[in-house]
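Showing just some of the chains, left in place.
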Amino acid sequence: MMSRKFQWLCLTLLGVVAITALPALAEQPPPAAAAKAQPVAATQADITQVNVAINTVWIVVAAALVFFMQAGFGMVEAGFLRAKNTCNILMKNFVDYCSASLMFYVVGYSLMFGGGNGFLGWEGFGIDWAAGTDPSGAGVSHHAYWFFQAAFCGAAATIVAGGMAGRMKFGAYLMYTVVISALIYPIVGHWIWGGGWLAKMDFSDFAGSTVVHATGGIAALIGTILLGARHGKYNGKAKAIPGHNIPIASLGVFILWFGWFGFNAGSQIAVGNGMTVAKIAMNTNIAACCGALAAMLTIWKIGGKPDLSMTMNGALAGLVAITAGCDCMSSVGAMITGTVGGVAVVLSALLLERLRIDDPVGAFPVHGINGIWGTLAIGLFSESSGLFYGHGASQLGIQALGVFSVVGFVLLTMGAVFLLIKKTYGLRVSKQEELRGLDIGEHGMESYAGFQIFTTE
Amino acid sequence: MKLITAYIQPEKLSDVKQALYEAEVFKLSVTNALGCGQQKGYHETYRGVDIEVNLLKKVRIDIAVNEEFTQATIDAIIRGARTGNIGDGKILVTPLEQCIRIRTGDTGPAAIG
């Protein structure tokens, strides 16, 4: 029963509200619009400033959305692992974003967007460039542009965490994350977005299927191979190790999808008349839908039941795939790109299992395979240069060359980095720590204190 | 005194409790368990990889009873838990040498109920 003492409080409160609010019911004139101005003529400079304001608000909102994807990555990865490794993956997810931001501030932004040669930028470290507008031509300040790009750098860095989860040393991860965000990602980015050699060839990757996703996905693949499978994963035949918190993973997928509207549509920094922004948002959405449905039907056919985790991977696959061409494809092109992505993610995940490469969250199938596919898809479905729109195969060739170069570059450099860490500091925790869980071993804490959880494998 | 331990299907717990109640057995302890028996378990696939689940969800009931209640308790459990399908479960009876009520320090048959 609501206590007496308490009832008077509520009643009094309601009374106060009622009395104070009553006059407002009678009449509540809206605040006046901005004070009436003299009809002084406006100039194009005014229009330009307004457009810069719109672009800035847009890019800041979009950057915040891309930042929020970090939460999505964290939840997806945590949910797809076992409970005993959850704190570890969340910690990696925090720390890679933080260190990526810092590294990208100190060196990355300059390597990527600074003037330089075709391979590397070299200008204005610490973002202390002389006054000037951002590289995108939308008139926004370097600060805004940095914020947007730093969030992208964080995304590339964090993709790897999922593939190597459940057995990688935390310290080794810190080392890796510094290297990718300070060097590898900015170099690839310079080639494609910073005026580098691929940009000059008209290689096209609008929002980063290659720059962000293929880079992260390939790094995850080589890291996963060098690290080896989780203990118990391939004793005899391959064993499924189910994720421990599917609701949180599903939330993560929604957060990623939500953030992707900032990732893709935000990459059109100059809003202009908004047509392209709208088209990108539509394409992004429809490709994700097709990817999810295609993955569901594929795994349903193969495995006998519509598996939720694969369906979620399918949505992400569609998003990754459409990232490169969201601006230049028709919505039907986007549907096909997403559908193929959804099928590809299932098949490549099953292939990895067969090859006994243990990628617990599907980092490579989602980001690697679909980053590549999405980049190539431009050569097929671009309305202005695609093969299926009668523009010949030259764009496709350029796309293939670009993807091939980036994959090769990342394989070599990240392979070397991981090997180096392996030989010196060590990549992998002890078997004993792996069995008990990295949460306790690396961080001295548990994710679900008090909960009864079987840790029998 | 006897200790009666039963493994039953989880969804049968409330029926068993009801049956015990009718048999005037009011005290029991319940634990969550997994069991492997004639029931073969089932196959799932997770992300397309086969996963064999042969430890099925069960509920374990422990009841300390005085000698004269033993049969009635067993009967009640059977009444509540039997469906006739594989997986209905088992009842185990072990000897109980002593029972102590912590609150009062009572011992033996008097402490059971």
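By letter and in written order, the chains are A and B; residue numbering begins at 1 in each of them.
Going forward, a residue touches a chain if its C-beta (ideal position, glycine included) is under 8 Å from a C-beta of that chain, and two chains touch if they have at least 3 such contacts.
In this text the structure is predicted, and so the values were computed from the model without any measurement.
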| item | value |
| --- | --- |
| Overall stoichiometry - one representative per chain kind is placed in view | A x3, B x3 |
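Here, only the chains that are shown with their structure count from here on.
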| item | value |
| --- | --- |
| Distance between the centres, which are taken as Cα means, of chain B and chain A, whole angstrom | 50 |
| Partner chain A, residues of chain B touching it in the complex | 32, 44-51 |
| Sites on chain A touched by chain B in the complex | 237-240, 242, 299, 302-305, 307, 309-310, 313, 346, 349-350, 353, 362, 452 |
